[in-house]
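Quick one: the structure is below, questions incoming.
All protein chains of the complex are present and in place, except for one that has been dropped.
Residue numbering begins at 1 within each chain, and the chains themselves are lettered A and B in the order written.
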Amino acid sequence: MSNKDLYEYALSLGDNALILGQRLAEWCGHSPALELDIAVTNLSLDLIGEAQLYLDYAAEVEGEGKSADDLAYLRDCLKFRNYLLLEQPNKNWGRTTVRLFLYSTFMALYLEQLQNSKDEQLSAIAGKAIKEVLYHKRFSSEWMLRLGDGTDESKAYVQKGLEDMWRFTGELFAMSDGEKRLCEAGIAVDAASLEAPWNAEIDAILVEAGLIKPPSQAMIMGRFKGHHSEHLGHILSEMQFLQRAYPGAKW
Amino acid sequence: MYTTDLRTKAQKAADAKDTGAKDEIVEASENEARFQARIDDEQFIEPKDWMPEPYRKTLVRQISQHAHSEIVGMLPEGNWISRAPSLRRKLILLAKVQDEAGHGLYLYSAAETLGVERGDLLEQLHTGKAKYSTIFNYPTLTWADIGAIGWLVDGAAVTNQIPLCRCSYGPYARAMVKVCKEESFHQRQGFEIMTVMMEGNAEQREMAQDAMNRWWWPSLMMFGPPDGDSPNSAQSMAWKIKRFSNDELRQRFIDATVPQAEAIGLTMPDPDLGFNEVTGHYEIGDLNWDEFWSVVKGEGHCNRDRLDARVEAYADGAWVREAAEAYAEKQKAKHAAA
Partner (left out) sequence: MSKGNWDLFEIFIRSKNGLSHKHVGSVHATDAEMAIENARDLYTRRMEGVSLWVVPSKSIVASDPGDMEHLFEPARDKVYRHPTFYKVPDNIENM
């Protein structure tokens, strides 16, 4: 384990929260009901707040005098460490719900363990984030039921979303060599060990919602090397526009 | 203002005829006299209390228009959420736009106490029958516009909304108390954006000044037409829905804002602006009311975009709302059977 490992790890936790927060914020002002505009904005606020904490820590570990903003706004695609799942376009409320459900069910398990990390900073952030993520899990699970067991149309949307998103779920349980070293040192979570409990929780909701679990298939991976889908570049070009166009300016 | 009467002359005439007929029936009624006495005595009117039909109608129109303004108002600022220049700014902007959705909901709830349904009010917005504040039909071109909206548009809104906290209709007044409390950070965050940009590089200062130039006049028009051209105000004043005239509130806003602009080095985009030592007030040049009414009529920069965005979100979301309704029905049936 090295500082580089810890930096990359904090970065990946931060990037996950940042990219999903950015995606969910796209719904603000455009969601299916005014109540959902408020709900989805709350989710986004939670996530971007978490991103700030993780990225602050990553910057501190890196020790080059950078800020969380420098990391968020001045890295390109190859340096981003988020799961590919999170950068996929929202498309519709069904697909957005599926993604949030798959991810927050995973993160609830993940953060429960990260709270016990030997790294005090990460354990403290996890302690704060888990409360938020448990709510995201509750919210998205309920919507999985409403959409799955709502109308034929809603079932079709959410089933399609599930099929579109499934190929990105394998990445949740894959660990880089650096993460494995951190895991041995009692700092990182053993993501691979979460696959079985995650599947059990997902299955329970899918059955209740009357949805069909997609068959096992080739999983798409790439985050360790920054080999993302085409979508991340567009997120970054929008998100980073001002910082890139006016280098060094304060806002 | 979010609450300015934006009906055209023809609409007003039709509405007057409509309510006039009913007026005759209740004319000189004891109810009406007692109602006005309660208003004069500064009592709040509550939902189930007797009220004259024109009072109810005026409130429904004003409150729903106010609610629509909050909801449409999410769009110009929402346009910059994905591009906010720092994580801190992104959080602030998200929280602010979210507050606007919340304020829309408080207001729709207040309107619903008057016997209308939110879905019907939204339909009036979507079909162009109901109006919203003209200010949101201007585009947000640079990040400085987010500063200018918070500082000027929210500043003007708060100037108008503070007296509404004492409006005679209880649910509206209570909604306004909550809104004003929550909005207290909105204006400050906008002014902070402007201040930081004015302390920045030449390009940032240019953006800030340009935003000031574009938003100043429309902000002043938010208070509505001059008092002489605002015939319905008298009735609203008598009902204590309105407490101060358009021009009074506009003046209050100008007097508060000009020194703020000067303090951070912005130039007021009005060559006729001057301070009158005798009255202690600023005096401004002429407002372009032709532009105001053309934006009301739908000829503004963004009228079509804003309405399309709302209609689209509502139509695209129909299947989601229907699913939630269907699911609830199924659950109820299940519980009934169990």
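Brief remarks follow.
In this text, a residue touches a chain if its C-beta (ideal position, glycine included) is under 8 Å from a C-beta of that chain, and two chains touch if they have at least 3 such contacts.
Given the structure is predicted, the values throughout are model-derived calculations rather than measurements.
Which of A:Asp70, A:Glu142, A:Glu163 or A:Asp190 touches the hidden chain is settled by the complete complex: it is A:Glu142.
Where chain A meets the chain that is not shown, the touching residues are 33, 35, 38-39, 42, 139, 142, 146. Where chain B meets the chain that is not shown, the touching residues are 46, 48-50, 95, 98-99, 102, 105-106, 109, 112, 117-120, 122-123, 175, 178, 182, 314-315, 318, 321-322, 324-325, 327-328, 331.
As a convention for this text, only the chains that are shown with their structure count from here on.
Residue ranges on chain B touching chain A, taken from their complex, read 71, 74-75, 78, 81-83, 85-91, 94-95, 97-98, 101-102, 104-105, 108, 143, 193, 196-197, 199-201, 203-204, 309, 312-313, 316-327, 330. Listing the residues of chain A that touch chain B in their complex gives 18, 22, 25-26, 28-38, 41-42, 44-45, 48-49, 51-52, 55, 68-69, 72-73, 92-94, 145-147, 149-151, 153-154, 157, 238-239, 241-243, 246, 249-251.
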